[in-house]
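Can you read through this structure? Questions will come right after.
Complex shown without one protein chain; remaining protein chains in place.
A, B and C label the chains in the order they appear, each numbered from 1.
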Amino acid sequence: MYFMKTFIELIWQPWKEVIEMVLDEKVAVQVDKLKKLTIERRRFLHAYPEPGWTEFHTAAFAAKILTNLGYAVSLGDAVLNPEKMMGVPEEAILKEAARQAIKNGAKAEFVDQMAGGKTGIMAVFKFALPGPVVALRFDMDSNDVCEAQTEDHRPYKCGFGSKKNGAMHACGHDGHTAVGLTVAQVLMSLKDELAGTIKLIFQPAEEGVRGARAMTASGIVDDVDYMLGAHFGFKMKHTGQVACDVTGFLATSKYDAEFIGIPAHAGAAPEAGRNALLAAACATLNLHAISRHSDGASRINVGSLVAGSGRNIIGDKAVLKLETRGATSKINQYMAGEALRIIKAAAAMYDVKLKIREVGSAAGGSNTPELSKKVQMVAERLAIFDDIVPTADFGASEDFSYYMERVQKKGGQAAYMMVGADLAAGHHDSYFDFDETALDYAAKLLSSVTAQLLTDKFIEKV
Amino acid sequence: MYFMKTFIELIWQPWKEVIEMVLDEKVAVQVDKLKKLTIERRRFLHAYPEPGWTEFHTAAFAAKILTNLGYAVSLGDAVLNPEKMMGVPEEAILKEAARQAIKNGAKAEFVDQMAGGKTGIMAVFKFALPGPVVALRFDMDSNDVCEAQTEDHRPYKCGFGSKKNGAMHACGHDGHTAVGLTVAQVLMSLKDELAGTIKLIFQPAEEGVRGARAMTASGIVDDVDYMLGAHFGFKMKHTGQVACDVTGFLATSKYDAEFIGIPAHAGAAPEAGRNALLAAACATLNLHAISRHSDGASRINVGSLVAGSGRNIIGDKAVLKLETRGATSKINQYMAGEALRIIKAAAAMYDVKLKIREVGSAAGGSNTPELSKKVQMVAERLAIFDDIVPTADFGASEDFSYYMERVQKKGGQAAYMMVGADLAAGHHDSYFDFDETALDYAAKLLSSVTAQLLTDKFIEKV
Amino acid sequence: MYFMKTFIELIWQPWKEVIEMVLDEKVAVQVDKLKKLTIERRRFLHAYPEPGWTEFHTAAFAAKILTNLGYAVSLGDAVLNPEKMMGVPEEAILKEAARQAIKNGAKAEFVDQMAGGKTGIMAVFKFALPGPVVALRFDMDSNDVCEAQTEDHRPYKCGFGSKKNGAMHACGHDGHTAVGLTVAQVLMSLKDELAGTIKLIFQPAEEGVRGARAMTASGIVDDVDYMLGAHFGFKMKHTGQVACDVTGFLATSKYDAEFIGIPAHAGAAPEAGRNALLAAACATLNLHAISRHSDGASRINVGSLVAGSGRNIIGDKAVLKLETRGATSKINQYMAGEALRIIKAAAAMYDVKLKIREVGSAAGGSNTPELSKKVQMVAERLAIFDDIVPTADFGASEDFSYYMERVQKKGGQAAYMMVGADLAAGHHDSYFDFDETALDYAAKLLSSVTAQLLTDKFIEKV
Partner (left out) sequence: MYFMKTFIELIWQPWKEVIEMVLDEKVAVQVDKLKKLTIERRRFLHAYPEPGWTEFHTAAFAAKILTNLGYAVSLGDAVLNPEKMMGVPEEAILKEAARQAIKNGAKAEFVDQMAGGKTGIMAVFKFALPGPVVALRFDMDSNDVCEAQTEDHRPYKCGFGSKKNGAMHACGHDGHTAVGLTVAQVLMSLKDELAGTIKLIFQPAEEGVRGARAMTASGIVDDVDYMLGAHFGFKMKHTGQVACDVTGFLATSKYDAEFIGIPAHAGAAPEAGRNALLAAACATLNLHAISRHSDGASRINVGSLVAGSGRNIIGDKAVLKLETRGATSKINQYMAGEALRIIKAAAAMYDVKLKIREVGSAAGGSNTPELSKKVQMVAERLAIFDDIVPTADFGASEDFSYYMERVQKKGGQAAYMMVGADLAAGHHDSYFDFDETALDYAAKLLSSVTAQLLTDKFIEKV
């Protein structure tokens, strides 16, 4: 043993580095070759934005490419537990989206499998040699934003602006999907040099943290050793910046609470009403007064309150949209538990009916430090990043945390990266756009890290 | 003196009654003759509903008829103080309404005089003999209701349903205006038998109690001795019922309060926001906690609360629609004063900006008892009503109270009547419709009361 | 019949008036004779104030005198339903008060019968001739006020100031009791001229409206035809003023609500606490926001809120003292129902325990108009009052309303009078004192009214 250790340190280490650098080089060449295609795909997807659970066109587009590349592609029920889907639009909206997708060229066979909003897909490839399972997650959904239509907004000017009124890729998921397809092709090109299994997950409904719970609940990451994910921009401010160790994912729960009262004329018989508007106001104030938690950060926000039927009518209905967060899943559970009790009591206080729906949730968590270190090593080796941020506090919620939590609980490792990109405007802004050079940076980093992970043990076992 | 009194009681009284009965009879004949025309006009107006301050078509229609009847008609600035107009729609809406009115046949000359929403008119006729000034008020505006379009709704079935989406005469003001035009014609037909002056006021924007303040502020009722008004239905439940002594008009103030905060990400930097949503919830709760007043009834209602920009964003904006009421104008002033202070403090508490607009108001008050008695006497004499309710508590607000208050303060008398009508559905309901027989009942009562008032002194002076 | 009516009107009426005047005169002579004694008794009682349910000394004092006068006196369980007693002090306080009473001269036999705070007494006398049952109620309890001890306060200066620290007759009940004893003696002196039954009720715990419910619940007024009560001062501002028609007794309910939470260090583990202080604040705000009632006046007041254990401890306990009122018992029931639901929901909202106790209540109501008229007639006849106010709105609560409600429900009549007295300071003030001349005015009015009622039918039947 001691000999082996010494041997590896002195002799094998440099040799291993050579192998890795050769793989990096091959990745880089491939990504550069696909550069134009990646951009084209991103722009094509940008023009057809699809909000959460309606990604029929996007998913079918990806499914077709991945199948052609040689991946085993699964859709719908196979990769997604429908019981755990949250915040699903009404049936009519789903049907119309499916119809539009087919009209815009989506393969009907794929669309049918995704009926009911089950728009998740997974592409799997098992290499000849045994090795770890590495999964990568890409999110596909767009935002409920009206895209700017002015000459100073590149997507509009260059003709790839949203073709769907009220929907826009304003968070870069078009880029994520395009990068996913490029990574798929690059890794396939290295298939003779890799050992283990790749799982490429294309997830719906990340916005509102609705999709990951259903996908992880299907068990698709239960055998995963390394889980990877990435996002453009966010806390990274320019192209060339990258964060490999992301911590502080806030666990979160999203609820819609509907109070149903009884209207009455506010002058003639106010006592005959049941005041849902007051119940909602009372709930709101007391929700924000939930006690801090001494174990770490917590959050509560009622972000929307719409109530009442008219100035002279006792407010007979009210809808709250709220969310809780916590530095850990446990803290968020405390917050969510308090919130639900308060809302119920407010309804009881004003003798109004109540409907509560959970419409989104994410776990808390942080990257596995060892994997973060590995990712950082690769990022340094690639020599394309000019600013490698050591540790970034996420301070918000991403349902990637569900994969992270599930994989880490079973002993695997997970890492999330933030890949910098010059932005035209902030996320969710109608002028959002990003420097497409960053597409390559992300594709290279994800491909190289995956290649490293799928050769690590292989090499060590030599 | 004593002799005179005895003479009047014993000799003159019966003779006076004969004169009055003859007048009543003439009124009845005229109204019956105009029956078909009254209904036609009501239906014509029903098809062209115009919400408050946009009654260009309605007012021009009335102005033309009144001019033709021989009345001196004034419009716009002449009858309405623009500074006291409340809850006026945006310029673009007014312009579009004016344009549509002209397109639908309104005389451009009239419409131009009413530019900016000054859609009030007054028709005056001075009889040859001197006598008191009697004013009658008719309101013209429609509601923001989508009219039912089913076969069981007569206006739809008979082809006079609303031609304007989102607007409907669901409170009977179409009938009020039609009755006003019939009364105008009837009184003109009696011109040789009456003494004094008639003022027929056609008022915009009664809904939301917005119009009367501006009309009374112009001074048009400052010389009025008797002020009359009427409403179909309300607390009268069937055709043939009538209330001649209406009390308990609640004084009221209507406000829109807009809180303007600063958005911030609810997870990443909640402290950076300025929470307008919480300010609004806090204001709402504390508004409803304004102390009761020991002098009489008071009311407060926040009837609408719309706040926030999204679940995960600190609520950066909020709009409250509220109203206060009081059994007297003084109690309402107390309520409104408290409300304004609370709203301002809530904005200060959450460090958000505030815009408050008064969008409606009415005074408190009750009929002048003597005039009510006279009206009831006439109602009994007419022998068309099967249920004459002695006193009815209004228990709500009507901006007729502004005329009432102004006339009573100057020593005049005022009376408001509720004229029963079988209703297809409640006021402001999309299926609202009323028994058109009631049009005649109202026209006869108002004409006869006016004729009585314009002969009373004349007769006494004989 | 017609003859009889005419006969009575023409012949009998004047004769009846003579009889009444003779009785009035006899009453006046008696009262004047007892003048000094009445004042002495009032001062004696003033020096031994006893708060609600501890009137052992006062009641025993009255019981002894009444027994000596020839009345049948009942105490304790015989006149008071213990299950309906509200706001009873702790056992130890009752025992100490009983002990003190005996020490100060109360007959132990009486005190024993009143054990547990059952300090109500009733003195009954049935006259030889049959006739109506007339009941008079006198309240005996003192206030929780520290009496002023300065030379400008007559009770102190004249040596009859309170001998008990923290207790004071600051609402004139000492005078009420003294008047009651004088009335007892006067009526007894007229026993040969009266027909029917007198019931003299000496009630404990009027302050906080706690005593009447238990006394009426025992059934003692169920056979009463005429129920009388009186209060010094209140809305009457000087000696010589009197109000015979009192209306607008507000029904009321008094509650103590105790929230029991769990303390926790506010810095180290705030989430471990259960915040009773916040529950109480939340309840308070929402209680005051209970909707007005369109049927008439309503009131809500949280008059005391004591909460928390220390600045840096999550508020683990809170006590609210509140009351609701209504123009009618029904409106008060609405208010109380809303209040209880809100308090329970506030406890549920903050997950704290709750104890609610009803500690007082009174019914709503007004004098029976016929009886008021009779009282006023007597008042006029006596010619001692210089200002007879026609109708006075009480606008507050008095548990005399329980007798009123019970008697009126069974077809009897009830009247409450306010007897003016020059006051040294307002009710419940530590400088409260009243002009003792008013004692005679009250004694004369009550005696004469009773005499009138106990001769009315008798006379008519002659």
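Following the convention adopted for this analysis, a contact is a pair of C-beta atoms (placed from the backbone, for glycine too) under 8 Å apart; a residue touches a chain by one contact, two chains touch by 3 or more.
What you are looking at is a predicted structure, and each value in this text was computed from that prediction instead of being measured.
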Check: Looking at the whole complex, which of C:T58, C:S74, C:T239 or C:T284 touches the chain that is not displayed?
Finding: C:T284
Item checked: Residue in contact with the excluded chain [from C:A205, C:C244, C:I314 or C:A379] -> C:I314
Item checked: Touch with the omitted chain, as defined above, among A:R299, A:K317, A:R406 or A:K444 -> A:R299
Next item on the list: Please pick, from B:C282, B:V302, B:A327 or B:V419, the residue that touches the omitted chain in the full complex.
Entry: B:C282
Margin query: What does the interface between chain B and the hidden chain look like in terms of residue numbers?
Written below: 268-273, 275, 278, 282, 286, 289, 291-295, 314, 334, 341-342, 344-346, 348-349, 351
Next item on the list: By the contact definition given up top, give the residues of chain C that touch the hidden chain.
Entry: 208, 250, 252, 254, 265-268, 270, 277-278, 280-282, 284-285, 288, 299, 301-315, 318, 321-323, 325, 395-397
Item checked: chain A, residues in touch with the chain not shown (by the definition above) -> 285-286, 288-289, 291-292, 294, 297-300, 395
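Operating definition for what follows: only the chains that are shown with their structure count from here on.
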Item checked: Gap in Å, rounded to a whole number, between the CA centres of chain C and chain B -> 50
Checklist line | Between chain A and chain C, centroid-to-centroid distance (C-alpha), Å | finding: 72
Next item on the list: Could you tell me the distance, in whole angstrom, between the mean C-alpha positions of chain A and chain B?
Entry: 57
Next item on the list: Spell out, as numbers or ranges, the residues of chain B touching 2 or more other chains.
Entry: 285, 288, 299, 395
